[in-house]
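Every protein chain but one is kept in place in this view of the complex.
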Amino acid sequence: MGDQVLSAESLSVRGRSATVRKLFDGLMPVLVGVGVFVAVAFLVSLLLYVFSVGIGRLSPTLVTNYPSANPQEAGMRSAILGSFFTVGLSALICIPLSIATAIYLTEYAGGKWWSQVLRYNIANLAGVPSIVFGVVGLGFLVYGLGLGRSVIAGAFTLAILTLPYVTVTCVEAIRTVPDDQRFGAYALGATTFEVVRYVVLPRALPMMLTGGILGISRALGEAAPILVISGLLFIREDPTSPLSEFTVMPLQLYNWISRPQLAFQQLAAAGIIVLLAMLLALNALAIYLRQRYYRRLEAG
Amino acid sequence: MGTPGTPIYLRSNSISRRRIVNRVAQALFLSASLVSTAALVVIFVTLFSESVAFFTHVSIIEFLTGTKWTALFAEKHFGILPLLNATLITSAIAVAFATPAGLAAGIYLSEYAGKRTRSLLKPVVETLSGIPTVVYGYFALYFLTPQLLRNVLPGIGVHNALAVGLMIGVLVLPIVASLSDDAMRAVPEDLRLAAYSLGARKYQVVLRVVVPAALSGIVASVILAFARAMGETMIAAIAGGFRPVLTFDVTESMQTMPAYIAQVATGDAPHGTIEYQSLFAVGLFLLLITAALNFIGIRVVRRWEIRY
Partner (left out) sequence: MAMSDLVRAVSGREEVDSGITFDDAVIRVRDLAVRYRGRYAIKGISIDFRRNHITAIIGPSGCGKSTLLRSLNRMNDLIPGAEVEGKVLYHDVDVYSKEVDPVALRSRIGMVFQRPNPFPMSIFDNVAFGLRVNGLKLTKSEMYQRVKEALVKAALWDEVKDRLDAHAYSLSGGQQQRLCIARALAVEPEVLLLDEPTVSLDPISTAKIEELLISIKKDYTIVIVTHNMLQAARVSDYTAVMMPDEEMVGRLIEFGPTKEVFTRPRDRRTEAYIAGRIG
């Protein structure tokens, strides 16, 4: 290699294989860009298809009516309310638990061995398939504790299902609080609880709530666990108490999707639009909160 | 705060009250964090106890090796292989799709995309895993199979494993993309510089240095994606159908383990019946496999992380 006459040509692309390499180098970003392209293409085509089928079927009755054998009259009212109550209740259970767990893991048990065990358990919980949560909920909550196929059984199941995700988000939120702040408080003789209450929580809370909202948005889309707990019931009334029977939106959609008639396909598509719109709104809310939080952080 | 003149560091009423408050809070927080552990215990105990009941009626050997699953018929056989086979096939298809596409996306995001492009595209890719799976099922059944797959494979059934696999692949693609992206971004810049200084072109740096260095993270992402694919219910239930037959023909309908559970749940399995108990046996079996996969996945990441 070192003996060649040195000239501009010899320092430029050398040999045929070098040309090939140069060409390939230029192609590479396109090749790997295909991966992202495929993902985006699927997303876009899915949204377009659902919209094209369902947009015509959108109407107020979709939201105000109960399910019916007649696709023209059918609506998701009971499912919407069922989702609202079940997911809402699960959030009320899950979010405080997650915050408390996150606080314990970071502020109290930081370096100790059992915090490792706890984290490990949370990771394991995250890996359990969602339908298994439903099966366990059926055996333990519905029959074992005798809660029946009720809103509360569904809420507990969803709460445990989303617990790992929201907990991790809360831990990350707490981690954004710099140690300096804590040390300042400790140095003044504050107890850990006081540090949490006056220093950590105020700063971490917005991000935690964002995580909670995202957890809710995940729970809203879950069909499998509720399918096992509640079954595919024909609910024609509003849920009135935590012990009521219920259904949720994704399940109602599953019901309609399973019917071959075109009218039900359209109905399902319209229902999907409603569900996606809700999820979009929730995620937008989360992003909005995140922006506001960052602005406060800059100012504060 | 104690009487004036008392040194502040000596115990006084209000300080010990604050300590008590702290202790109580600590106990409360601890109990909260034990919920996740308790949940795991409940999961395993519940699954085990009903499975034990199940296995008093059905031999474990038949369960693990039998090739007939006729749980909901009059003459009942409980060989899990058809369900297991369907689960593995659909998950394999999903991973076969998600791995190259996800890895390519991860490489693009990590090594080629500019800051702004990345901040735009990464959330878009991650949205894919945020779409409710019933929507994917709908898309697979009413669009993917009739409009796309039928053009390539005209004989394909309304319910088929290929559509299920592809759709689950789209669902888990973000897992591979995101974790691979993280793994590659963690590779020290030093190594890239060294490769450039030896006369490597960018694609050589990426393929010969970065990807191999990030391999553990990439492999872990694939394993985790596979585990997630195995547990996916709605797509399989909607687009895969309820045909518990041992077959390798992906154009046919086949029933995965989660889809079987969904089928039973859709029907009526009174408490205490063998159908009811089969839910737990299948659920336990599914959980054990996915837990093993997740365990391996996490281990793989850890073993290579030590290398840095």
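Per-chain numbering from 1; labels A and B assigned in written order.
In the analysis below, contacts are C-beta pairs under 8 Å (C-beta built on N, C-alpha and C of every residue); 3 or more make two chains touch, one makes a residue touch a chain.
Please read these numbers as outputs of a predicted model, since none were measured by experiment.
Although one chain is not drawn, the whole complex shows that of B:209, B:224 or B:239 it is B:209 that touches it.
Across B:76, B:118 or B:201, the single residue that touches the chain missing here is B:201. By the touch criterion stated above, the residues of chain B touching the omitted chain are 188, 190-191, 193-201, 204, 208-209, 212-213, 307.
Summarising the interface, chain A meets the missing chain with residues 1-2, 6-15, 17-18, 21-22.
One rule holds in what follows: only the chains that are shown with their structure count from here on.
One simple way to say how far apart two chains are is to compare their mean CA positions; for chain A and chain B this gives 14 Å. On the chain A side of its complex with chain B, the touching residues are 21-22, 24-25, 28-29, 31-36, 38-40, 42-43, 45-46, 49-50, 53, 96-97, 100-101, 103-105, 108-109, 117-118, 121-125, 127-136, 138-140, 143-144, 160, 163-164, 167, 191-194, 196, 217-218, 220-224, 227-228, 231-232, 250, 253-254, 257-258, 265, 268-269, 272, 275-276, 279, 283.
Looking at the complex, you find that chain B touches chain A at residues 18-19, 21-22, 25-26, 28-30, 32-37, 39-40, 42-43, 46-47, 49-50, 100-109, 111-112, 121, 124-125, 127-128, 130-139, 141-143, 170, 173-174, 177, 201-204, 206, 227, 230-234, 237-238, 258, 261-262, 265-266, 268, 271, 279-280, 283, 286-287, 290-291, 294, 298.
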